[in-house]
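Right, chain A next:
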Amino acid sequence: MTLLAVQGLNVSIRAVQILHEVTLEVAAGEVVAITGESGSGKSMTALAVMGLLPDRSMATGRVVLDGADLLALSEAQMCSIRGRDIGMVFQEPMTALNPVQTIGAQVAETIRIHEGIGKAQAWTRARDMLARVGLPEARFPLTRYPHELSGGQRQRVVIAMAIALRPKLLIADEPTTALDVTTQAHILDLLRDLASEFGMGLLMITHDLAVVAQMADRIVVMQKGRVAETGPTAQLFAAMKHPYTRALFAASAHRVNLPPAPAPVPLLQVRGVTRTYRQPRRSLFGPRAVVDAVADVSFTLHKGERLGLVGESGCGKSTLTRAILGLEDVQAGEITLNGAPVWSANRSNLAVRRQMQVVFQDPYGSFNPRHRVSRLITEPFHLLPHPPQGEVRDAAIARALTDVGLSPDDAHKYIHEFSGGQRQRIAIARALINDPDLIVFDEAVSALDVSVRAQVLDLLADLCRKRPLSYLFISHDLHVVHSVTDRVMVMQAGRIVEQGVTEEVFGNPQHAYTKTLLAAAPRLPEIGGISHVT
Partner candidate 1 sequence: MIRYTATRLISLCISLIVASLVIFTVVEVFPGDPAAYMLGVNAQPDTVAALRAELGLDMSRPARYLAWVSGMVQGDFGQSYTYRTPVSQMIMDRIWVSLPLALFALVLTVLIAFPAGIYAASRRGGAGDIGVMGATQLGVAIPNFWFAMILVLIFAIHLRWFSAGGFPGWDKGLWPGIKALILPAVALALPQAAILSRVMRSSLLDMLGEDFIRTARAKGLSRRQALWRHALRNAMIPVLTIIGLQFSFLLAGGIVIEQVFFLPGLGRLIFQAISARDLIVVESVVMLLVFLVIVVNFAVDIAYAAVDPRLRVRR
Partner candidate 2 sequence: AETNIRVAMQLEPPNLDPTSGAAQAVDSVVYSNIFEGLTRFMSDGSVVPGLAESWEIAADGLTYTFKLRPGVMFHDGTTMDAEDVKFSLDRARAEDSTNAQKALFASIADVTVVDPLTVQLTLSAPNGAMLFNLAWGDAVIVAPESIADIATKPIGTGAFTFTNWVQGDRIEIARNPNYWGTPAAMETATFRFISDPTAAFAAVMAEDVDVFVGFPAPENLPQFEADPRFQVLVGNTEGETILAMNNARAPFDNKLVRQAVAHAIDRQAIIDGAMYGIGTPIGTHFAPHNPDYVDLTGLSNFDPEKSKALLAEAGFADGFTTTLKLPPPSYARRGGEIIAAQLRAVGIQTEIENQEWAQWLETTFKGKDFGLTIVSHTEPMDIGIYANPDYYFGYNNPDLQAMMTTLTSTTDPAARSEMWKQAQTVIAEDFVNAYLFELAVPTVAKAGIEGLWLNQPTAAIDLTGVTWL
């Protein structure tokens, strides 16, 4: 029985058409996943169903829920449907909750607004609902504020709000993208259980094919505002008629081809490094709590090696990066590069720094928008005692840009003229300009779309064929780390809990934490002749 039928939906915002003839169906109790590249119109489809399109947008076509065309309803009628018949969960749990209201009040609000019942009654039901999503009152009183909860817990509150009235349809827009793998697994489980328990239709939006494969009964693949392909999950993966679907799948499953690592000669040595931060005082004269962001970490990175570092958000990866780069001092331990300390005499050692560079996560925030590419990528010249000038400089720029697959002419452009993937290439060009021995990648591909990510990863493999480079590759994405490193370290709460050759660690994890991580990570099915190793 069809619960939701979207038929020929067209949406335009300020006269720009965003969605073209989108058609899809969700049956009661069914999980339908919409997937596709960023900007393909996934969220807009969901918002059109909710009647919450941005200002000055136009929707035509039909959105039929239980026989009623939602597009034809008045705003007041839509208000009574939202929250009661359709619930929605958003991507960013950090901002989706009102920071100044308690979680109890926010969940109860959904109930009160539709059923006009007393506060006490609504709170009782809110309590039950929160307990159902895994926030029992004993541990999570209803009087907590959102900031007192972790991201996963907040997402549970949002879910509780969305399902408080047992809507017929639940729309979840990238509900786990902002969460850690382990948390993601829990939330996905919860959503699936709820859908079957309440007999809800679940329309889930995600760009992660692995998640799709795991969750969905049916898949809708979108491209540029159109539905590219749709069908039951197994069938679709087996057939993949549409070239776009195939490309998407290939990119997700991409595995780069690394050259073999040379014989181990130590390059970077980290010995017993501890970095602590002092927390603000809790009480006026109470002691200041100290957190070990990095605790007694030791490892060696060899010349030409690609070393991975994985761990959940907040486990200390970036802190360790900053210490290695000599941007901050450490409380204990020593870090040397080619035998020289990165931090000496209370300041960072610029002579050593010259031999390292870094590529950051955010391709949009890594560049000063006011400078041209030539100036951006030559910034590390500042580390040289005699920075090259004139033709030498131009040649260095040209070489770096060519190496990362851009044209030397791009040197005169501004950064806003480039796409995310190109920007990340420019970031790599900047890292290469001084011919460093070591490049640190801090989540360098996390913000990129799957297909672009695949290209950048290929570039990395390519580069270490061309140049004598070593990588320290930091990511929370196990799949990426798996594909691009020789050796891997697993970090938890500031400590390295396991390290070893990548294939061994991933194939036969020893530490319990590593096992949990691997178990939680969604997997792509092995179909369609595309070999895949994760």
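On how the list was made: all candidates are chains of the complex that A comes from, given by their letters.
Just so we're on the same page, a contact is a pair of C-beta atoms (placed from the backbone, for glycine too) under 8 Å apart; a residue touches a chain by one contact, two chains touch by 3 or more; residues count from 1.
It should be emphasised that the depicted structure is a prediction, and the values quoted were computed from it without experimental measurement.
The candidate touching chain A in this complex, chosen from 1 or 2, is 1. Within the complex, the chain A residues that touch candidate 1 are 50, 52, 75-76, 79-84, 86-88, 90, 92, 95-101, 109-110, 113-114, 145, 147-148, 158, 161-162, 280-284.
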